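Here the complex is missing a single protein chain, while all its other protein chains stay put.
By letter and in written order, the chains are A and B; residue numbering begins at 1 in each of them.
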Amino acid sequence: MAKVTIDGIEIEVPDGTTILQAARMIGGDIVPPAMCYYSKLKTSGGYCRTCLVKVSKGSEKDPRPMPKPVASCRTTVMDGMEVLNITSPEVLEARAGVVEMLLLNHPLDCPVCDQAGECHLQDLAYEHGKAETRYEFPRREFEKIDIGDKVQLHMTRCIMCFRCVKVADQITDGRVHGVINRGDAAEISTYIEKAIDNDFSGNVIDVCPVGALTDKTFRFKSRVWYTKPVDAHRDCPTCSGKVRLWYKGEDVARVTARKDTYGEAEEWICNSCRFEHKKTSDWVIEGPTKVDRHSVISANHYENLRLLKASIDRQRASLPHGDKVDLGTGALNPNNEEK
Amino acid sequence: MSEKTILKFSDETAAIAKKIVARYPEGRHKSALIPLLHLAQAEFDGWLSVPAMDCVAEFLSIQPIEAYEVASFYSMFNLKPVGKCTLEVCRTSSCWLNGAEDIVRHLEKKLGIKEGQTTADGMFTLKTVECLGSCGTAPMLQCGGDYYENLTLEKTDKLVDSLRAEGKARVYTNDNPVNID
Partner (left out) sequence: MGKKILLANDHIEGIRFLDTYRKHGGYASLEKALKSMTPEQIVEEVKTSGLRGRGGAGFPTGMKWSFLAKPEGVPRYVVCNADESEPGTFKDRYLMERIPHLLIEGMILSSYALGAKTSYIYIRGEYFYVARILEQAIDEAYAAGLLGKNILNSGFDLDLHVQIGAGAYICGEETALLESLEGKRGNPRIKPPFPAIAGLYGCPTVVNNVETIAAVVPIVNEGGAAYAAIGVGNSKGTKLISASGHINKPGVYEIELGVPVEEFIYSDEYCGGIRNGKKLKAVVAGGSSVPILPTELILNTAAGEPRLMSYESLGDGGFATGTMLGSGGFIVMDEDTSIVKNLYTFARFYHHESCGQCSPCREGTGWMEKILHKILHGHGTLADVDLLWDIQSKIEGKTICPLGEAAAWPVAAAIRHFRKEFEDFIRNGEHVNDVKHYYRLNNLTAPIN
């Protein structure tokens, strides 16, 4: 077991726990946001950099602070470690910078995006970003493409979290899509026109944090906040059959996996459950879903966000101004290398 | 619907490819992907078409997407057809300080094409590339497997003329002997 303190809150966690997992065990405002990390997908995380935190004390044994902010999703806790997240203005400023980068090539058109209301990037930008973008160049754009008859890929909205690639690698066999090109030309693609077709391919929709991969059987059928989620199950030969039904009036508008507080699927579901069972009679209804803080259909969603944002803004206001951020932080200075 | 083109390595190339695969431990044959893509590019007209990449994927028993992912990451792999000689002019700092831009402009004029284009006769493709590690002998360009260094406009002219006379450039393969003086 290791004792770790995050923003002044102490918790004891099993060895091998990451800072992010430890923070999730504590819960609340001190949990760093995560756009690419997905606890059910191996080797996910570390890419988006939104979960950066400051390690102000490495461990009891080696109390030195870590020289750079670290990705909390990929950094394991050490006994005695002290971590600053929302109590560090430096972290909040760095995170705002990351949000700006993520939005650089992402269209700012939430009102016309089908993901609006359940988009993690939308929430992230609202909670941790700044009011305006300073980017003045055109954003990259792609045509929408169908990867199979049920899933649509719109690369224009992709933030390169790589979750969908990991889903294909880890829960389906014979991955046919991946990352092609490099740098800011990189894209998720099948390269040649090819359908992603296997029993679990629909899960790429659930793991996508933005509106890049969407369910064609649901696209623009309804705004998500006009639908009502209900947990249900069926006896499915392929998957657990535990799903969430999204009702519009009397009709099942779509079927998704059940998602936890952090928007992660609790269990993967098969395409048959997702796309082919859209009648109430297909399902045993368990009852209305308990709606979490991250949903626009939760009570006081935007009020809660406003309060969180106000608290973050207060932290940020305590940042000293000017160009003090540079001039060789310790680790980067060659003179410090051997110390 | 037209039938899918299937490419196969020639026997010689397949033999080289097998030797390359043998360099890696059991089960790690995917390590041969980049060397084999080079072989495929050399064998199949200097660029990697989908069938060319599929040929490599098949040879290594990997998913085709793995070959596409890798081929599109590295700048030396051409995913579109190129001319017989690709003139790759370095444009980073030291080369720029020593007149790389003049070389590019001169070549554009001489070949009648813009950077990134191929001449109508399919002989030359003109590209600018990032640092090729020839900063002390700048400006320079690479064509095929060779470096042409300390370029002047006159030397560039001569090079183009001699390449045109030879009709082809040396290509990257693992079995193409280089004259070592």
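Just so it is clear, a contact is a pair of C-beta atoms (placed from the backbone, for glycine too) under 8 Å apart; a residue touches a chain by one contact, two chains touch by 3 or more.
Computed from a predicted model, the values in this text were never measured in an experiment.
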Touched by the hidden chain, restricted to displayed chains: A, B
Selected residue (touches chain absent from view) among A:4, A:30 or A:52: A:52
Chain A residues touching the omitted chain (full complex): 45-49, 52, 67-69, 71, 74, 94, 97-98, 100-102, 104-105, 134-135, 137-141, 159-160, 179, 181-186, 323, 325-329, 331-335, 337-338
Touch list for chain B against the chain that is not drawn: 23, 25, 28, 30-35, 37-38, 60, 66, 69-70, 72-80, 91-94, 96-98, 116, 129-138, 142, 145-147, 172, 174, 176-178, 180
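Basically, only the chains that are shown with their structure count from here on.
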Residues of chain A defined as touching chain B within the complex: 174-182, 190-192
In the complex with chain A, residue positions of chain B that touch it: 50, 63-66, 68-69, 72-73
